[in-house]
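A protein chain is absent from this complex, but the other protein chains hold their places.
Let's turn to chain A:
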Amino acid sequence: MANTYYDAADLRKFGKITEWSEELGNKFFEYYGKVFEEGALSAREKSLIALAVAHVVKCPYCIDAYTKDGLQRGITKEEMMEAVHAGAAIESGATLVHGVQMMNKYNKLSM
């Protein structure tokens, strides 16, 4: 048994989740594949969105996967880092916008 919660080699085994729930697993992977096809957004744009979200949800597997995916698509490191910042900005914004709630509460409680 691995002595860490995350093992990089587990990413290769992702497909195995289907073995314990075939229908749901297959539906998920079919959906997943479809999402990342060329559409109104290019597959390249979606790869950068996925990379940003991977950071926001702090999924080490997804970060590995979409860094590699970006490299395969010829996406530059500058583009990748900007995508990470876009995710980080939304995440920090989501924290800071709660500051308004804090201000509202403060004002309500104060004379």
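Please note the rule applied: a contact is a pair of C-beta atoms (placed from the backbone, for glycine too) under 8 Å apart; a residue touches a chain by one contact, two chains touch by 3 or more; residues count from 1.
Assume contacts and distances are computed from a predicted model.
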Given the choices "ABC transporter ATP-binding protein", "Radical SAM/Cys-rich domain protein", "Electron transfer flavoprotein subunit alpha/FixB family protein" or "Carboxypeptidase regulatory-like domain-containing protein", state the protein name listed in UniProt for the chain not shown. "Radical SAM/Cys-rich domain protein"
Going by the contact rule already stated, which one of A:43, A:57 or A:94 would touch the omitted chain in the full complex? A:43
Which listed residue (A:17, A:71 or A:96) would be found touching the missing chain in the intact complex? A:71
Quickly run down the residues of chain A that touch the omitted chain. 12, 42-44, 68, 71-74, 76-77
